[in-house]
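Here's the structure we're looking at; comments come further down.
The complex appears here without one of its protein chains, the remainder shown in place.
For reference, chains read A and B in written order, and residue numbers begin at 1 within each chain.
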Amino acid sequence: MNLSLETVLPAFSLMLILLGLWGVATRKNLIKIFISLSIAETGVNLLYISMTGFVHGKVPILADPTVTSGYVDPLPHAMILTSIVIGTAVTALGLALTARYHERTGTLNVTKMKELKN
Amino acid sequence: MHPVLFIAVPLLAAFLAGPLSQIARKGWLPSIILVIAAIAAGSMLPSVLVQPINETVVIAAPLGINLYAGPAAILLILVTSIFGILLTGSKELRDHFEKSTPSTVLALLHFAGIFGIFLSGDLFNIFVFLEIAALSAYAMTAFSDTTASLEGAIKYLLAGSIASIFLLIGIAVIYLHTGTLNLAELSSTMPMVPAAAKAVIISAILLALAIETELFPLNLWVPDVYEGSGSALSGLFSAMTIKATLYLLFRVITLFGVDQSIIDLLIGAGLLTMIVGELGALRQTNAVRMLAYSSVAQAGLIVAGFFAGAHSAAIVAMIAHSAVKAGLFLIIALAGLSGSVASLTGIGLKNKFVGVTATVLILSLLGLPPFIGFAGKLLILQGLNSSVGIGAVILVLVASLVEAWYLLKLVSLIWKTESTVEFSFKPIHTVILILPLILVIAGGVYPKAILSLTDKVANDLVDIQSYRTNVLGGSATIESTDLNGGTQ
Partner (left out) sequence: MSSKLGKKRLFISPMHLLWAIVFGGLFFAILPAISGHESIRSERVGESLLVQAPAQSGAPNAVTAVVVWFRGLDTLGEVSVLFLVAAALGMILGRGKNSTEPESKPNEIVAHAKTLVLPHFMLTGLYITIHGHLTPGGGFQGGVMAAGMALLLILAGDRVKHLHALHFLEGLVGSLYALVAISGIWFAGSFLGNLIPIKTEAFGTLFSAGIIPVLYIFIGIKVGTEIISIYDNFQRREEA
């Protein structure tokens, strides 16, 4: 089996995503859940990087406008930039809500969220 | 008229929310922006029905982002903004907007996100707008700063974040295998994607959209969010937000040309959602929560109807549902009640107009003639009968019986004599209820007028070929440009 970075990175990023989702599914503490979400988001970002084929290509900053081959695909980089910012935003909002929730109820445990139920 | 202004103007208004809310006092700013959007959409609709507008942002379609203003997008923008005005203009929400600028910002960005979902023709761009709409919805849920609303917001945020992770995985796999993010181009390249990858793409995207469109079994968070956020916001989510995600589901799944088995799965999920929703609503004592379950059920019916081939009927049902839920949630908000079903007792005798409106809206929700809901439900049943069989029809009818049970109980409560609570309706506040009332009655009496419009709209959603031609230009045949690389 060929263990180059190119083949390992997708598997590694997928592992991070699923590990994060596993954390979201099983953890009870809200802070830990947000940490897990961040892990999953990092995995997604790595997945986008792994698509660019960066092992063979150069950084897409052109020295000469006429030579445009041999560089990596810039679009996934642009998408990651967006998804990083959105991930940060989600984490910040989630933590703020958690802070306020903790202040009101004194708990961080999701299983104790019983204010709303059938 | 440039479709991008639907997105850019609310964004600009949000950035300028501080100074602008000095001019548009008392929290009217979001309503004003929605009025502008509704007028713009209304004036664009006749021309768009003939020739859809495709706007290029910076670079032409397969390479850059395009905004596609077809009949479906513009009609739904019109409908959602009209019923959005009802709710943003309600006292409950305007109080929030007046108290703090941030809440105005959140509402405006929510509208920008929703209009972006309707218009955008690029998958990643749609993700961005979906996130704008979702993040603002999470924060809006926490408007009232009660434990319940914070809990609802946290649950909403967790569900939405998982949806966005799956959507991002789907987009990554799509880009890896097709090399494009443009929906029109994807409609021709998706059939060539290897089966294994296609399965991952479809399941990831369906999972994400099923969470967003509140399909069973991924909708457990919905009633909590609605109950936590209060009646006016629930109305806003019901009338605007779900409509955008439903449109997205229909658009994406139609363009991707999925297998019949996936379509069957979606119909089944829709029917199940309806039954579970109606059964859930049956045992509620909180009116907002009851209507939330009913919204879930209606979304399920619309999804089942659309994928069973009753496209036009599904659009009618979407419009009818927006009108009905905007009206009903507004009535609860106007009454300023605790939200329990019992507290609605005698509301119709206090104010006849409100009582009649509520009754008409509820009967339309049930699908009784002569109201608009009847046309939608009947046509959906016909579609289900011809493509799935009589079993599906019976399921929907059983669910409707359950629905009739709790909704008719509600009607009888509204007209009950012994009133327990004092209501203080200001007549001026109830005037706006005339909008959904007129639509529901007019659409029921002249269904032909609405149906001729929705037929064109539905055609815009399902006619993939003309979507491609409109977005990518008519001259180049798509297959050849795809395979030779899009460098021209």
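Assume a residue touches a chain if its C-beta (ideal position, glycine included) is under 8 Å from a C-beta of that chain, and two chains touch if they have at least 3 such contacts.
Everything numeric here is computed off the predicted structure, so don't read it as measured data.
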Given B:Leu135, B:Leu266 or B:Ala317, the one touching the chain that is not displayed: B:Leu135
Going by the contact rule already stated, which one of B:Ile36, B:Leu49 or B:Leu63 would touch the omitted chain in the full complex? B:Leu63
Can you name the residues of chain B that touch the chain not displayed here? 2, 4-5, 7-8, 11-12, 14-19, 55-59, 62-65, 100-103, 105-106, 109, 112-113, 116, 120, 124-125, 128-129, 131-132, 135-136, 138-139, 142-143, 145, 169, 172-173, 175-182, 185, 189, 192-193, 196-197, 199-201, 482-487
Interface with the undisplayed chain - residues on chain A: 7, 10-11, 14-15, 18-19, 21-22, 25-26, 47, 50-51, 53, 59-63, 65-66, 68, 71, 73-79, 81-82, 85-86, 89, 92-93, 95-97, 99-100, 103
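We adopt the following convention: only the chains that are shown with their structure count from here on.
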Interface with chain B, chain A side, in the complex: residues 17, 20-21, 24, 30, 33, 37, 40-41, 44, 47-48, 51, 75-76, 79, 82-83, 86, 89-90, 93-94, 97-98, 100-101, 104-105, 113, 115-118
So in the complex, the part of chain B that touches chain A is made up of which residues? 124, 128, 131, 135, 138-139, 142, 145, 147-148, 150-155, 157-158, 161-162, 164-165, 168-169, 171-172, 175-176, 181, 223-224, 227-228, 280, 283-284
